[in-house]
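Here the complex is missing one protein chain, while the rest keep their positions.
Which chain is which? They are A and B, in the order written, and residues in each are numbered from 1.
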Amino acid sequence: MARAVSNSVKARNTAIAWIIAILIFFPILWTILTSFKTEGTAIADPPVFLFFDWTLENYATVQDRSDYFGHFMNSVIISVGSTVIGLAIAIPAAWAMAFVPGRQTKNVLMWMLSTKMLPPVGVLVPIYLIFRDWGLLDTRIGLVIVLTLINLPIIVWMLYTYFREIPTDILEAARMDGATLRSEVVHVLLPMAVPGIASTLLLNIILAWNEAFWTLNLVAANAAPLTAFIASYSSPEGLFYAKLSAASTMAIAPILIMGWFSQKQLVRGLTFGAVK
Amino acid sequence: MTSTRALMGSAAGLALAAGLATTASAAEITIATVNNGDMIRMQELSPQWEEETGNTIEWVVLEENTLRQRVTQDIATGGGQFDVLTIGNYEVPIWAAQDWLAPLDDLPEDYNADDLLPSIRQALSTDDTLYALPFYGESAMVMYRTDLAEEAGVEIPDSPTWAEIRTAAEAMTDQDAGIYGICLRGKPGWGENMAFLTAMANSYGARWFDMEWQAQFDSEEWQAALTDYLELMTQYGPPGAAANGFNENLSLFQQGKCGIWIDATVAASFVTDPEDSQVADSVAFAQFPNREGVDNHGNWLWSWNLAIPSSSNEMEAATDFITWATSQDYTRMVAEQEGWRAAPPGTRTSLYENAEYQEAAPFAEMTLESMNAVDTDSPSVQETPYTGAQFVAIPEFQGIGTAVGQQFSAALAGQADAEQALQQAQSLTQREIDRAGYGSN
Partner (left out) sequence: MATQHSRAAARFMIAPSVVLLLAWMLIPLGMTIWFSLLRYNLLMPGENPFVGFENYSYFLSDPAFQTAVINTLLLVGGVLLITVCGGIGLAVLLDQPMWGTGIVRIMVISPFFVMPTVSALVWKNMFMNPVNGLFAYVADVLGLPAYDFLTAAPLASIIGIVSWQWLPFATLILLTAMQSLDSEQLEAAEMDGASSWSRFYYIKLPHLARAITVVILIQTIFLLSIFAEIYVTTAGGPGNASINLTYLVFQESLQRYDVGTASAGGVVAIILANIVAIFLMRMIGKNLDA
């Protein structure tokens, strides 16, 4: 940053930003804290913030009652699987659209995005019937297929906007050197496209991880991911804030941690062509 | 020390032997159930069954509404994802009529089906064949705080009228101390506020439909019931009551925030549980109220039951499981582990004849009395074209009940008055029922 800023201005900025950030983050923090309270402490009046007897009993109860690891693995397989397959299908398409744009390219892209506007509930019964007939109910492969398809438009769009920013003169230069299409892609484009692909990958894992309609309606036990896991804590009898918090923390922790660590990669490509 | 070891060793050996003996027929069954306390206990105890039989269980535990949607969708489309379903006595006869459920006609001798409470057995049978086995059953009754009643100088008789309930609620209310005289369901849903309001309307002499299938929300009885409900709740109820269902009220009552709570009898064992309830030793019970001169105490009958879809491939293991989970032995097992008070109530006569249970469960007598008072053939004192209880036993009721529940919940939230809510209810009910073709023949 070239501009010199006085420390007092910087301090003011810092204070405002921290206050706002903490407010935004507070619900998550509160959930995590509550997960370590007993049910009684969780609804204590006045609420206790940090000074209570920390306990792991809620985690034990939740783990006892539902197979967290099984659900977790399903979430991983489904979100990563659908994203990887989606990328495999979308990268060629986005590449072609970005570097060999035709008259219809923009329309095709817009049409792809519009398929995402199909309200899922409207097509649930048809999909359920198809899944039943093909034996895909309660299978991971079934969910991978559905999530690949619903996120494909976003993947294509993100990659397209990113690829478009890759300067074409580099391509021209490569062509001059007599590079084939293949080596053009492998040696020139892919290295430049990696940040875009990485952030597309991350964003789609997040979206697939959090998808809560199809993952709840097309599975029973075998393929149930964490969204189904949380559904069994949503409104039980008696006091449940602490157990709900523990289950919530367990459901969001993996993706939250992944998000924190890959924040930079995620942000870099997350422009959707908004930056020129 | 050694003896324990030996014991454990032989137990393991036995289990192993049992496992080996049944490996050939070992099955994996998928059970869909609701996340209520009793079912979670069943889940915790089920490894015992798995060990005895060598079968394994995949659990699908969901919140009630989600469970109902998943299970209905699956059975109606023949998805075949589940081997054992947890369903209510509302669904059982309707689904049995569609041949969606396997008839349970060859139950093992020692199951002792004659021990089932008559009203429950009747509700789960079609042509004298059981289509589901009851896991626990409930009616509804009044639960109230004796300490608060005493303090306020009011007394609630064993069989109170609504007027007496109102007086008591008024006297117990102390909003500054966070004590609300009465807690009732307000959360919209046919199994939530409409279960309560239908029962309340029954006890006012109201009915959903007359013999020509005309909706009856314009009747004086419904008007009186809804008006009284709204007045009770707005004056003496907790804030946010329009979002409170069974679970929310249970938690309020356990925290000592309610004077009176009128709800399912099954709640009694939770509010008297000293571990979860701060008011465990000051709760008393009374029969569901009625309007003066109306001989009806709500007619509330609900049971959660285990049934087997006719599409199941593991019929034998599934049958074995549901007979195990609803047997007298299972009850005994729960009693040994958690005490008699926690035994799943409302399904078997023998439980209520058990001296230990009577001793441990002060609510036993009132529960049995309430359940026996139910007549599902005539839910109202007026003639009805339908059977039912706190619901109308037609497939369309889920949709209609929930839509009407939304209107009444809105009234409780202060977004409409009783008059408007009833008018809305009347027109939407008639619209649905006409479309479904009732009364046109």
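One rule holds for everything that comes next: a residue touches a chain if its C-beta (ideal position, glycine included) is under 8 Å from a C-beta of that chain, and two chains touch if they have at least 3 such contacts.
The shown structure was predicted, so the numbers you read here are calculated from the model rather than taken from an experiment.
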item	value
Contact list for the unshown chain, restricted to visible chains	A, B
From A:Ile89, A:Ala174 or A:Met192, residue that would touch the chain that is not displayed	A:Ile89
Positions on chain B contacted by the hidden chain, ascending	69, 72-73, 76-77, 94, 98, 187-189, 238-240, 242-243, 251-252, 257, 395-396, 398-399, 402-403, 406-407, 409-410, 412-416, 424, 427-428, 435
Where the unshown chain meets chain A, residue by residue	1-3, 5, 9-10, 13-14, 16-18, 20-22, 24-25, 27-28, 30-31, 34, 43, 45-47, 89-90, 92-93, 95-97, 99-100, 102, 106, 108, 110, 112-127, 129-130, 149-150, 152-154, 156, 181, 206, 209-210, 212-213, 226-227, 230-231, 234, 241, 244-245, 248, 251-252, 255-256, 258-260, 263, 266-268, 270-276
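Here, only the chains that are shown with their structure count from here on.
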item	value
Separation of chain A from chain B, taking each centre as the mean of its C-alpha atoms, in whole Å	39
Chain B residues within the chain A interface of the complex	30, 32, 35-37, 40, 43-44, 58-64, 66, 70, 73-74, 77-82, 245-247, 250-251, 254-255, 270, 276
Residue ranges of chain A in contact with chain B within the complex	39, 43, 64-66, 125, 128-129, 132, 137-138, 216-217, 220-222, 224, 228, 231-240
